[in-house]
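Apart from one protein chain that is not included, each protein chain of the complex appears where it belongs.
Chain nomenclature is as follows: A and B, assigned in order of appearance, with residue numbering initiated at 1 for each chain independently.
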Amino acid sequence: MIGLNHFLIFSGTLFCIGLFGALSKRNAIAILMGLELMLNAVNINLVAFARYVTTGILTGHVFAIFVIAVAAAEVAVGLALIVAIYRARISVNVEDFDWLKW
Amino acid sequence: MMVMNKNLFHSALFMLVTFIGVAGMYVMLYADFMAAVQILVYGGAITIFIVFGIMLTQRGNMKETNLFSKNAAVAGLVSLVLIVINAVMVISTNWPVSNQAPPEETVGQIAELMLTKYVVPFEVAAILLLVALLGAVIIAKEVKKTS
Partner (left out) sequence: MIDFALHNAWLIPLLPAIAFLLIVLVFRPLPKASAFVAITAMLISFILAIHVGIGVIQAGDAFVEHPLKYAVTWFEMSGLKIEMGVQIDPTSAMMLFVVALVASLVQIYSLGYMHGDPGFANFFAYLSLFAMSMLGLVIAPNLLQMFVFWELVGLCSYLLIGFWWHKYSAREAAKKAFITTRTGDFGLLLGILLLQINFGTLDLQELGRMIPNFTEYTTLTLGGLTAIAAILFLGPIGKSGQFPLHVWLPDAMEGPTPVSALIHAATMVVAGVYLVGRTLILFKTVPGAMAFVAFMGAFTAMFAASIAITQTEMKKILAYSTVSQLGYMMLALGAGSLTASMFHLMTHAFFKALMFLGAGSVLHAMHNEANIWKYGGLKKYMPITYWTFLIGCLAIAGIFPFAGFFSKDLILEVVWAASTLSGHAHGPFQGLYTVLYIMAAVTAMMTAFYMFRMFFICFHGELRDKHAHPHESPFSMALPLVVLGFLSVVGGLVGWPGLGEGKAFGYFVRLGEFEVVHANWFLIISSTVLALIGIGGAMAVYLKGAISHEAIAKKFAPLYKLSFNKFYIDEIYLWLIHNVLDGLGKLLWWVDLKIVDGIVDGVGQGAKITGSSLRRIQTGQLQQYALILFAGIVILVIIMGFADTSLAKLSLLGGVR
């Protein structure tokens, strides 16, 4: 029987894989993909809690849908930014991006 | 697979696989509507987005486009530790699990919630999407040389 713990561990692991991708990749698009994984992990968490803890109340689902909407917006803006940066620098390698340096 | 692959485009395809897998998880959680949304939005829209992004920024050879940065080792360590910590925390916590049967269908309830209790966030999300759309267009648009 698959219980709540399994889902939580799975989503935690997925989150960490996404985190690893976001932290360790050079390509900005790959980082974006990592972020998407993290958001997905969060959604799984929400739905899992809605299923096992507050059975019958679907607020978790609604929340997850909002997260999806925000994620879609985020991807759109993020990609636009990457394209703009790419145009300015002919690169999507984040190691070249050091504008925050003093 | 997604994060380890050196080819960015393959990475994107593996991401699609992951998304569909997550949709499967939703089905297992009796969240049929969520599964549908997951496939539509992630599997459809966002993957297409990412692929477009790759096409716009990467020219020519797709090999060696998705390398690790020099932080990879530390990042891997941190992530692994986090996985372990998370697992320990999840297992050691006594969750207040309810034993009710899951609802048969969720679409109607979600619709009701969205249009009554959460109508304002719903509208705000709609506006957010619009703003994001416009913002993305403006940011990505070619900067006109004015002078």
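For this structure, a couple of remarks:
The rule we apply is simple: a contact is a pair of C-beta atoms (placed from the backbone, for glycine too) under 8 Å apart; a residue touches a chain by one contact, two chains touch by 3 or more.
These figures come from a predicted structure and were not determined experimentally.
Within the whole complex, the absent chain has one touching residue among B:27, B:40, B:88 or B:115, and that is B:88. Touch with the chain omitted from the figure is made, among B:8, B:75 or B:114, by B:75. Touch with the chain that is not drawn comes from one residue among A:22, A:50 or A:80, which is A:22. Interface residues of chain A facing the missing partner chain: 19, 22-23, 31, 94-95, 97-102. Within chain B, the residues in touch with the undisplayed chain are 69, 71, 74-75, 78, 81-82, 85, 88-89, 92-94.
One rule holds in what follows: only the chains that are shown with their structure count from here on.
Within the complex formed with chain B, the residues of chain A that make contact are 2-5, 7-10, 12-21, 23-30, 32-34, 36-37, 40, 43-44, 47-48, 50-56, 58-59, 61-62, 64-66, 68-77, 79-84, 86-87, 92, 94-95. Against chain A, the residues of chain B that register as touching in their complex are 2-3, 8, 11-12, 15, 18-19, 22, 25-26, 28-31, 33-34, 37-38, 41-42, 45-46, 49-50, 52-54, 56-58, 65-72, 75-76, 78-80, 82-83, 86-87, 90-91, 95-98, 100-103, 106, 109-110, 113-114, 118, 121, 125, 128-129, 131-133, 135-137, 139-140, 142-143.
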